[in-house]
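Worksheet for the structure shown next.
Shown here: the complex without one of its protein chains, the others still in place.
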Amino acid sequence: MTKTVAMEKMLNKADLAAWMGKLDSHRLFSPALEDEDVWNYMPVEEAAKVLLNHPNTVRPPKGFVFPQREVLYEYSQVPGEAPVLNETLPDPAPAVVFGVRPCDSRGLVRQDIVFTKEYEDPYYQGRRAKVIYVGQACNQPPSPNCFCMSVGGSPCAEDGLDVLMTELDGKYHVKALTPRGSELLAKGGELFKDAQAADKAAVEKAHASAKAHPQRPIKDLGKVAGALKANFDSPAWDEMAKACIGCGICTFLCPTCHCFDISDEVKCSSPCKGERVRTWDSCQFPDFTMHTSGHNPRETLGSRLRQRVCHKFLYFVENHDTQQCTGCGRCVSLCPVGIDIVSVVERLGQP
Amino acid sequence: MIDVAALKAHAKSLLEKGSVRAVIGYRKSTAGLLAEPATIADADATDDLIFDPTCVQNLALYLVNDKKERVHSRSDDKRPIAVVAKGCDSRAITVLLQEKHFPRESVHVIGVSCEGTGVVDARKLAKKLDGKKALSVNFDGSEAFSITTEDGAQSIPAAEVMAERCLECRSAHPTLSDMTFGEAKSERALHAPFQAVKHKMKDEQDNRWAFWARQFDRCLRCYACRSVCPMCYCEECVVDSINFAVLPDTTADEKADRIKWIERSPARSETAMYHMVRAIHLAGRCVDCAECERVCPVNIPLRLLNTRLEMEAFETFEYNPGSDMNAPTLTSSFRDTDPNSFIR
Amino acid sequence: MTKRTGVFVCHCGNNIAATVDVARVAKEMGEVEGVIFSKDYVYMCSDPGQSTMANAIKDNKLDSVVVSCCSPTLHEKTFREVTEDGGELNPYRCEIANIREQCAWVHKDKPKATEKALKITKAAIKRVQNNQSLTPIGVPVTKKVMVIGGGVAGIQAALDLANAGLQVVLVEKSPTLGGNMIKLSETFPTLDCSQCILSPKMVEVSKNKNIKLLTQAEVQDVSGFVGNFKVKVRQKAIFVDPELCKICDDCSKVCPTVVKNEYDENLTARRAIFIPFAQAIPATYTLDESSCLGLNPVVCGKCADVCEVGAINYDMRPKIITEDVGAIVVATGFDLYGKENLGEYGMGKYDNVLDGLQFERLCSASGPTGGHVLRPSDHKEPKNVVFIQCAGSRDPESHCAYCSKICCMYTAKHATLYKHHVPDGQAYVFYIDIRSGGKGYEEFVQRSMERDEVMYLRGRVSKVYEQDGKMVVKGVDTISGKNVQIDADMVVLALAMQPSKGTADVAKTLKIGRDKDGFLAEAHPKLRPVESVTAGIFLAGAAQAPKDIPETVCQASAAASKVIALLSKDELMHSPAIAKVRLSHCTGCEMCVQACPYGAISLTGPGAKASVNDVLCEGCGTCQAVCLRAAIDVKNITQLQIHDMINASLGV
Partner (left out) sequence: MANAVETAKDETGFEPKIVAFLCKWCSSAGSDLAGVSRLQYPSNAVPITIMCSGSMSPMFVLSAFNKGADGVLVSGCHPGDCHYLKGNFFARRKIYLVQKLLQFVGLENDRFRMSWVSAAEGVKFAGVVDEFVKDIKKLGPQTRLKAKR
């Protein structure tokens, strides 16, 4: 990835709405309350109301590029004739997503690996090309269960972002990280002032203080993969998964999880007409690995917990040389029964 | 006030005597304030057991899971399993017994009374503490919780931070148990039963639809509500993508002929259908443990939906789920005097 | 899923074709997935239509067939036979799409009706494509019949059945056969003596080797199904051995207990040990436990002391008798409408207000007065008698809504008989209408008016009371429009008929329905009037509806002939379209067991899962709807099939 020279600017908090106003060629999204207590990325309806003071959103922003439902193609067949397939590649209007936490953008980088590295998924890429991510550094931990630093990230990490904003006293420090990001800043024109040395110092201070917030550590991250491999057959998996209810919260809300299922949605049975769709799936669901024969290689909750943890800390590391966990803490906070991936890694991922 | 030490001792003696395979109870979690369910087979580990207002989960679920696991493991250990059960949990166990899900002798119910209060609602508590992190919550008499934060302990009227369902609970004392800890307090519903449902019913129908459409629209289809529900013990759910329950003699046709009532897409129509099927299948079986609502990551008020028909069961059909393990179920019985005027 | 479906669209002449574009239906259905043959024809049910269908099935190797035509109640059987006989295909591979009664006949707009016919037919195609081949289930039958009730209906049915060579168990609640009919004096319109015509039949029952008579017995429990019922009968102890009893009456003479005699409608008394009447069958004395001083020689024991043959045995105990039978005839008869309900006519208050049956006893030679009409209060001959019809009948506000059917005739008979007994007396009849349909009935009524000078007054009686030894009857004659007052010596009420007291219990035990008035419900009011809704259980006599003797006998014989036809086969064929459990999905929650109207489901096998008794199951699908796990389905109308039909009917 080629890195352009970063462009650092300052924006008055009060001018955020004005900047957004100049981006009307794009659909704008920012974290907002979807319902009581439910933070989600919502279309910006009134820029003045965007405060960017959100805790961690319930959903990560992965849906912009990997929606829960993607139509792959439409099919139809007149009896006696050949079936007609009509590929439906997405062509969304360009969008800017504000307020993306660095852990989530790091999740995006991992999604990129999955959907572009070995196989270039046109659906993913079609959307990815149209979304610009404006990140926001976490001056305060947005969740009590943050552990980004334990998995190689940081509250001000820049990977996957086009722009990183850091809130300073009454201002935002806005750093363009990609050409797309620079363009975005350019649209703001006069609203942005060049960052001065004092500003840069303030940002560094803010970032340092953000990094200083205590997080739950994972010792020896480099040895976790090996340890997990060694503990593959440990009875502790079953024990730790005893309380697991087998829902999809941890995976659906994970910024890196990317598994899907493909099914046909029949619109009319005769003449035959329908859509082939790809929808999110979860390794925690009992039907995920179910064979037609009735055999299920991952029948137990323990084996499914192991799959989730090993995928993130072992298999992905082996295949792509990085963890597939960015420490957002959603799976820990939202697990109905307190299954805690950090505890699991501590217990089975240490030599 | 429940004597947790006595509870631990009872669990310990059960395991020491070998009269149960394991004890399902609560222990402190590393993930946050709320307790986590613990299945303890080692007598020494019973010291981890707790019982306080953070013990929100309905442990009846783990009896269902235990049954599934045992089928898989083909264990021939016939000893019962012990389970800590609050009033609502014990009602759930009663419904499971009523539906012959397991025999009475296979479970040793350690009843715990919520006495005058109930369990906390973590969201309410977080609001009440205004950002401060609660480290522990304990019963403080029959009307208050003692809450510890970094700033020390404070007593808060329980009603302010209690789960909604506890406020409407009609029987906080276990209806079925082999051993009970805590006092039976009969008068305790702080809110009128079905208050929330009745309030919602007053809305205009179009507004109600707007409300539910908004809820259904944000459903993730993570199925946490189904997974956490002790009554959702079907081998195969209407929303599952494939045939689950497969026996050696299941034919290819049977597998192919799986009816797709609901698509996997998180579209409003499909999500609405999923939640309504669940609600109708829970009619007369829902014990209002409200776990579905608690676990929902996007706060869909599922308790409101699922108690709607419980209200009918109770008020129209005089049926109270979890009160009698020998009664026929709500939908497999009828009375000549059932409502008829709604029929043309 | 079948792959070679044939569709046959019937014009029904112009009946369907006038409103449905049948050619279009045939064409469009030909394009539905899996349909390889589709044709319309002017009359599918005609011979050429049937052969078209049979040939098409064979020639195209069809594996499923839809006939789009009239209601399946008319020709489903026909087309399934064609499928099987001509097409050599399992008949359950044929389904009917009703586009006549449910479409062509009820709509006028041709395009719209055609749209609907397309949906109906497509739904049937979707259904039939998932039909299985089924074979009716053969069940061996028990060639034995139980008849419940020993009145004229039960007697007639039992005799007909026994004479056809079937074993019969005749169960009667009271100590003797005869029912209500044996209490009658003469019968209309011929005035032959009731006892004279019924007694020989009663004797015939007792002599017939094929009939086992159980008196003082009641059905307690019924299980099983058509062809194979198991009936538990509880027979009271009678404390007298009928084999030994010589009917000498020594016991009765010494019995110290006197109670009202129900065989004389309480107009006389009997002892605790008694014989109902001289011709009673079985011909034996019987000891009524409820009025006996104690069945104990220490307390009384007089009857046992005097019985020379030692027929009396206080140690007898009730017996539970279990009978396996193939069919059941229910003939539990009628009771009169409760007297207590008719306070306005002074019934039950004044001795001289009688009901019809009491009047019969007064007229009967074997009755309390030896056949002389004397009024109960003072045994004087009444000179003015008022007969009131519709006492309790045809009064939806306060009594029975229905017409009891026989009262017009028996009141005419009563008035006539009275005149024969008391030629100088005057009979008055209050009536609403006179319903005298029946052979010789109208003539009989006319004769009572003209020859016997019975005074018919059209109108209701408002009040009956006693004054100076007379029964004052106040009413209105609606023809003259005048108020009428008659100072009568006696009043006779033609009380409504209602099902006998035990009928409700019997219906519950047998699981057969009753109508709104409590009479036993027939399977079809016109076409199946002697069958109950439960296969193998038949109805006879006044328990089904008010009826007179000839009609009762007709129905009894009809029920018997239905049973004879049913049991003429060695095996009964049961519909194979029954429930089937998917064991993989069943969790054994027992909801289906609780809901099954036939008790056809039980939990069996390892893991205690639901299992359906093929013969008990009627295929209603109640189990299917209560099952939360889709673990039970009715064959050939499965949830998958209904799902597909819903889609088809919505054009999805």
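Note that the chains take the letters A, B and C in the order they are written out, and that residue 1 is the start of every chain.
Going forward, a residue touches a chain if its C-beta (ideal position, glycine included) is under 8 Å from a C-beta of that chain, and two chains touch if they have at least 3 such contacts.
Just so it is clear, the structure is predicted and the values come from calculations on it, not from any experiment.
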| item | value |
| --- | --- |
| Which of C:Asn14, C:Asn55 or C:Thr73 contacts the chain that the document leaves out | C:Thr73 |
| Candidates C:Gly13, C:Pro256, C:Gly440 or C:Gly513 - the one touching the absent chain | C:Gly513 |
| Contact residue for the chain not shown (choose from C:Val32, C:Cys94 or C:Ile120) | C:Ile120 |
| Sole contact to the chain not displayed, among B:Thr117, B:Ser227 or B:Ser332 | B:Ser332 |
| Where the missing chain touches chain C, by residue | 71-73, 98, 100-109, 112-113, 115-116, 119-120, 123, 511, 513-514, 516, 521, 533-534, 595, 597-598, 618-622, 624-626, 634, 637, 639, 642-643, 645-647, 649-652 |
| For chain B, residues in touch with the removed chain | 197, 200-201, 205-213, 238, 261-263, 267, 269-270, 272-273, 276-277, 279-280, 283, 305, 308-309, 312, 316-317, 330-334, 336, 338-340, 342-344 |
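By definition in this document, only the chains that are shown with their structure count from here on.
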| item | value |
| --- | --- |
| By number of C-beta contact pairs, the top two chains | A-B |
| Farthest chain relative to chain B (centres taken as mean CA coordinates) | C |
| Interchain centroid distance [CA atoms averaged], chain A/chain C, Å | 73 |
| CA centroid of chain B to CA centroid of chain C, Å | 51 |
| Inter-centroid spacing, chain B versus chain A (mean Cα positions, whole Å) | 31 |
| Numbers and ranges of chain C residues touching at least 2 other chains | none |
| Residues of chain A touching at least two other chains | 266 |
| Sites on chain A touched by chain C in the complex | 79, 266-272 |
| Complex contact set, residues of chain C against chain B | 1, 130, 582-585, 587-592, 594-595, 603, 608, 626, 628-630, 639-640, 643 |
| For the chain B and chain A complex, residues of the former touching the latter | 29-32, 34-39, 57, 61-62, 65, 69, 72, 123, 133, 214-215, 218, 220-224, 226-228, 240-244, 246-248, 250, 255, 260, 263-267, 291, 294-295, 297-299 |
